[in-house]
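A short write-up of the structure that comes next.
The complex appears here without one of its protein chains, the remainder shown in place.
Presenting chain A:
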Amino acid sequence: MKGNKLCSPQHIVAGEELGAGLSLKPEHLDDILALPVKKPSSHHNLWFEVHTENYFVAGGPRLNYLRAVRENYNLSFHGVGGSLGSDHQAMSAHTKRVKALIDEFQPTLVSEHAVWSKSEGKYFADLMPLPRTQDALQSLINGIDCYQSGIGRSILIENPSNYLDFISDMDEPQFLVEAAKRSGCGLLIDINNLYISSKNTGIDALNYLTQIPADLVGEIHIAGHDPDPALGQSLLIDSHAAAVAPPVWTLLEQALALFGHRPVLVERDANIPAFDELMSERQTAQDYLNQCELKKSLNAPYKELVR
């Protein structure tokens, strides 16, 4: 979207009212609708994120429950099937459906992944890594352009979980920052993905974070991971099937110190616990955000010191 370069950090402005959010799971609908949202409460800045493509339906209860949640909460649409890195000729049919949902639900945030998932007309239903080359960077930028043009607004792109290294011309922060600057998108920093990548490929997670300009970051994800069933702790898998691990919380605290207050999503996609349990985990994330705000108000130069 050549005419939509960011002149100001609009991603941050869009999400500044959001606190810690949760993945929206149908099994939690009754619990969510029972929350006391009408009066100010600790949940007032709660928000929910959905995988956009799960709502590619013509009608029926799935859309109705999203409508019910939207009445009281802000939403984030997180795409998993856009394939920004490849197969862009099929993008318009995809973004047409995304745009229809955006037009109805007006999500606060819209995001996708810096990966590929489609090739030769097939969809591989997972987040496949791109090599960090100039050629792949251009392909990703073209994909972001197509996507943003298709939906008529800018997006955030998420750093992938890396399980091995591919031949590359640049490191991941360079790759993502360049993609963001040249396409006008922002970044969604997934702290769990970063932690996993650091363990699987030996990168320095904190050094990675310091290379990301704060004004590009519009959202943060945290989630649980699991060791590979065969290779154990030497290969961590981004399962979203467990509670957030202590080192990921620590890395979140460091990220918030660098970036300032950002919407933080606690992701959970498998082994879904009771809603209260997820809300408790979400409260921990909110406590980190509150702590970040407190430090900001008590010590304005704090960020500069950390940087």
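The definition used in the following text is that a contact is a pair of C-beta atoms (placed from the backbone, for glycine too) under 8 Å apart; a residue touches a chain by one contact, two chains touch by 3 or more; residues count from 1.
Keep this in mind: contacts and distances are computed from a predicted model.
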item	value
Options "ABC transporter domain-containing protein", "Putative DNA-binding domain-containing protein", "Spermidine/putrescine transport system permease protein" or "Chemotaxis protein CheW": UniProt name of the undisplayed chain	"Putative DNA-binding domain-containing protein"
Contact partner of the left-out chain, one of A:Ser23, A:Ser117 or A:Ser183	A:Ser117
From A:His94, A:Lys199, A:His221 or A:Arg282, residue that would touch the chain that is not displayed	A:His94
Touch list for chain A against the chain that is not drawn	53-54, 56-62, 64, 81-83, 85-86, 90, 93-94, 116-131, 133, 135-136, 139, 163-168, 200, 228, 231, 235, 237
